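Sharing a structure here in structure tokens format.
Removed: one protein chain of the complex. Kept in place: all other protein chains.
After this line comes subunit A, so read on.
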Amino acid sequence: MTRSGASHPPVKPTDQSGRQEPATNPLTTSDSGGVMGDRVFSGVALLAGAAILVTLSFVAIFLSFNSVGAVYREEEGLILEQFLEYAYPLVVGTLIASLIALVLATPVAVGVALFVSHFAPPRLSKSIGYLIDLLAAIPSVVYGAWGMSFLGPALVPVYGWLHQNLGFIPLFAGAPSQTGRTIFTAGVVLGVMILPIITSVCREIFIQTPKLHEEAALALGATRWEMIMMAVFPFARAGIISGVMLGLGRALGETMAVALVLSPGLLSASLISSGNSTIPAEIALGFPEAPPGSERQAQLIAIGLVLFIITLIVNMTARWIVNRHKEFSGAN
């Protein structure tokens, strides 16, 4: 049956041929073009879903396979302990840098997103939105160069002051760096880099807060801020978390900026002296010098696998947090 015939189901089969096919039940005939389209679409969707899984498993297999050399030596057998000793400072360094970035970026991002969505006059809020998006368009190598040549030196006096006045806290103990190329500087640069992504996710969510709930709060005598606390934040909670996690994912994996800003060294609690390193920076700096097939290369790939796992855990935790309060999410 043709498309046109199906879209107007024949009530009485009298169109051209009179009562020639009285047995045809109009409910059993269907729009064959539509069915085809449906099949093609579901096939494409399935393919896309499968492609993600296949890619992911290939990456995981590649990483696992190539990192065997880092934890197994033919003469000595399993050398897991050696590897962990190597990996541990890098993992901690990565987490510290990302944590600094998150702590700095999240409040600013939420504040900017709130301003754009609920406080700024419409025209201003649009241009601020564009500016924020523009931040995301800056290549990471530019951020790195900026952090290395401008932000680092600019922070040197701050580090000096922190060391003098708060030196009793282990975070600010140790000789302050004279170049400013510390893990803290790297964290600040990362914070600026992840600001746009958190901001735009938060902004999208804040804008979607139901007018109904905002007005409910206002009608009870809430100020604008109280309305935001009562209606906007609870609604946006899951969105804020996923925005922060997206930011964290980027901060964890950021290579170029950290590699440029940080002068890497051994793990130390001090944020203001040179030292510490992150996994991506270590891989980027070490890979060109590692001969193919060597144990060093396997080590770098293995540490990459560790980063992969950390990111996976971060994302799953985020999901878990988002799901925990489903009953109260407003989706029901």
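Convention: a residue touches a chain if its C-beta (ideal position, glycine included) is under 8 Å from a C-beta of that chain, and two chains touch if they have at least 3 such contacts; residues count from 1.
Note that in this section contacts and distances are computed from a predicted model.
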item: Among "2-oxoisovalerate dehydrogenase subunit alpha", "Phosphate ABC transporter ATP-binding protein", "Subtilase family protein" or "NADH-ubiquinone oxidoreductase (Complex I) subunit 5", UniProt-listed name of the chain not shown; value: "Phosphate ABC transporter ATP-binding protein"
item: Of A:Ala222, A:Leu246 or A:Ile321, the one touching the omitted chain in the full complex; value: A:Ala222
item: Touching residue (missing chain; options A:Met230, A:Ala269 or A:Leu285); value: A:Met230
item: Positions on subunit A where the hidden chain makes contact; value: 121-122, 210, 212-223, 226, 230-231, 234-235, 237, 325, 327-330, 332
